[in-house]
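Before I ask anything, here is the structure I am working with.
With one protein chain withheld, the remaining protein chains of the complex are depicted in position.
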Amino acid sequence: MAKELYNGIYSSHKLVFIERIEKNIDYYLKNRVLEVKRLEQELFCVLSKSNLTAVLKELKENPEFDIQVINSINLFKSNGTYCLLIDLSSVVNNYSILLKVLLNSATDESSRQEYKEILPAIVQIFKAAEFYMSRNNLKQSYNDVVFKNQVFDGLDGFDIFLSTDYDIIKKAYFDTTISRVLPQNLNKSFNLFDLQTSVSRYDYSAGIFPELCLCLAVEELLKIKVSKRVQYIRILLSELSRISSHIYFISGIAKIIGADMAHSFSLLEREHVLRILETITGSRINPNFIKIGGIKKDFKPETIINIKDSLSRILKSVYRLETLLLDNSIITAKLKNTGAADKDMALACGVTGPNLRASGARYDIRKNRNLMLYKDLSFLVAIGKYGDCLERVQIRFREIYQSIKIIDQVINDLPDEYIKKPVDISEIELEYSEMISCVECPHGVFKIFIEMKNNKVLNLVILGPSKNSIYLAEKILPGNRVEDVEIILASLDINSGELMS
Amino acid sequence: MLSSQGLPKGDMRSLVKNSLNLFVAGFGCCKQEIFAASGPVYDISRFGINFTSIPEESDVLVIQGFYNKEGQSRLLEYYNRMRDPKWVIAVGKCVVDCNLLNKGFQFDKDFRETINVDFFVPGCPPRPETFMYAILRLLESPPDY
Partner (left out) sequence: MLIILKKVIYIFLIFGINLAVCSYMINKISARSELRRGFTASRAGGLGYPFLEISKYLAKSYRLNIWEIFLFFFSFFIWTAIPFSQTLILIKLDSDLVIAVLFYIVLVFFSLVNASRSSYGFIWNNFLKKVLMMYSIFIPILFSISSLVLINRTLNLREIVGFQYQYWNIIYQPLGFILMFTSAFAQFKLTGLVRKNTVLFSENSEKEGAGFGRLITRFSNYSTLFFLLVIIVILYLAGWQKLYFVNGNIMFVLKFYILFFIILLLDKATPRLDDYKYLISINWKFLVPISVVNFILTIVFFILRNIYNLI
């Protein structure tokens, strides 16, 4: 009774701070900001271009806000005007804020021109924004060693330009022109029905997270509450895909190190997990299963018995994999002390996910925000200390064990309910509204910004975690040897599908 | 010295049949299913097929994923570096039809004229077994190059 009252009158304890910060923004920046809103659990501000630098400075220096991290900058078009979307976050105070800056240009090229002119102003305040400037002059100067994009086995989607001093790297520059698409060409069909099925290609090793993100956003707009069984099934699927994505990562590292037996074993284990996913959803990689208001089809009680059996087998074989890979002193000597990243460096680059947790910061969306029903389950968050390659590999092994623990709890507690049909998309009626939602995917934090009106999606901006990992690699590589570039890049788990924007 | 222009075409194809080298170009979701075919479950090296990362010693070029202008010019480079005899397989819906997320994009005219695709494999992504089926059909009756 008290719990229901508490949840009804006040939002949960984590959101109290966000409301306070919203009031602070109203108080401090009243004249400069056009609009401030709270969209589910994130903050959203609309500005005009002339006030940008003043607002950024205020956000950075005021101890009430204390924003030190910039995650990404995107250029998009909404309602006929070109806008910038800046994603800032504060790890200390545990919130994040999106700024929408209105530009004054009318055509594509002039908007890009304006974008190039604004950026130096932003770089003076937040140094990490230099990744988004076009730095073509570096191509000619960092010319000692050039890795074109197919030289390494799993790292394609960007070129690497290095300037070296015999064996040791001095500076690095990543060029992503191969994988870039103009934002005007992306997502030309803004039909929600098509988008639901095709958006899962943005994260190719764990295809369920973009779908989940999109459906959570739309459900929040329509104010639908989903039943407990549906939420538990969604948690089950996301943890299974997390396991499969981490095993894919392990097979990639094992191939580069040269441990062939671990490479084959991990591919074998991945098949077991993908077959479970296939019996539930019908497809291995792009599940096309989560719809707005529920899931597509319920599963029979026999699959639960299958999952229980195979879980114990998976646990044993992952344990065997870990002893194969990490009990070997040569392999640990290869991974230790290469590519170390400080906590300050990782935070300044805007990295999230296991890469940040390896450096010592405890930031997991499943614990920091109200994400589905994770608050009823008990699991630990794995944190490392030094931030080198060995810690990143070890953390992913620990996350697999925690996922198995979560699945165990979910299966034993699954209520026997009847699932309603998902929402019919042609009958949605909404006025013009925006929404942000974020999910913890195995590479980092996956965010979506969506603008909808009346069952048509006007705009979709995807803020994925892999770009920050590339920027972190630019900072880590100086000081290491040229032969270690492969291992460092593979341990950062870069997903080239998101680089498209 | 011997060179490939001396022997007639039929002999060349049967000599290469038993140990093909594949070169996978591009980044996309289909890549992981192609590499999963080399694992112990869908064993593809029983037929003598290996994966390389060097175009000069590969026989088959596998195209998948997304390409913009720069990516296309690099694909042409790889194709010109490959030596006779060579074949091309296109995997996935993104190359066969149109990319799901970027519908306005099409390959250039020069590209479509220089590269003749021998087999198209539909699917998004196709299972490893369908990919193996395409390669086995290539081994049975290799088309002219």
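By letter and in written order, the chains are A and B; residue numbering begins at 1 in each of them.
Note that a residue touches a chain if its C-beta (ideal position, glycine included) is under 8 Å from a C-beta of that chain, and two chains touch if they have at least 3 such contacts.
Note that the structure is predicted; figures quoted are calculated from it, not measured.
Peer 1: Which of A:Cys45, A:Cys83, A:Ile257 or A:Val393 touches the chain that is not shown?
Peer 2: Among A:Cys45, A:Cys83, A:Ile257 or A:Val393, only A:Ile257 touches the chain that is not shown.
Peer 1: Tell me where the left-out chain touches chain A, residue by residue.
Peer 2: Here the touching residues of chain A are 166, 257-261, 263-265, 268, 328, 330-331, 334, 483.
Peer 1: Even though one chain is hidden, which residues of chain B still touch it in the full complex?
Peer 2: Against the left-out chain, chain B lists 1-5, 12, 15-16, 18-19, 40, 43, 45-48, 54, 56-57, 81, 83-85.
Simple rule for what comes next: only the chains that are shown with their structure count from here on.
Peer 1: Using mean CA coordinates as chain centres, what's the gap between chain A and chain B in Å?
Peer 2: That pair's centroid distance is 32 Å.
Peer 1: Under the touch definition given earlier, write down the residues of chain A that touch chain B in their complex.
Peer 2: Where chain A meets chain B, its residues are 148-153, 156-157, 177-181, 185-189, 198, 201-202, 204-205, 207, 248, 264, 267-268, 270-271, 284-286, 496-497, 500.
Peer 1: Along chain B, where are the residues that touch chain A in the complex?
Peer 2: The touching residues are 25-29, 32-33, 36, 38-41, 53, 66, 68, 70-71, 74, 78, 100-105, 124-125, 127.
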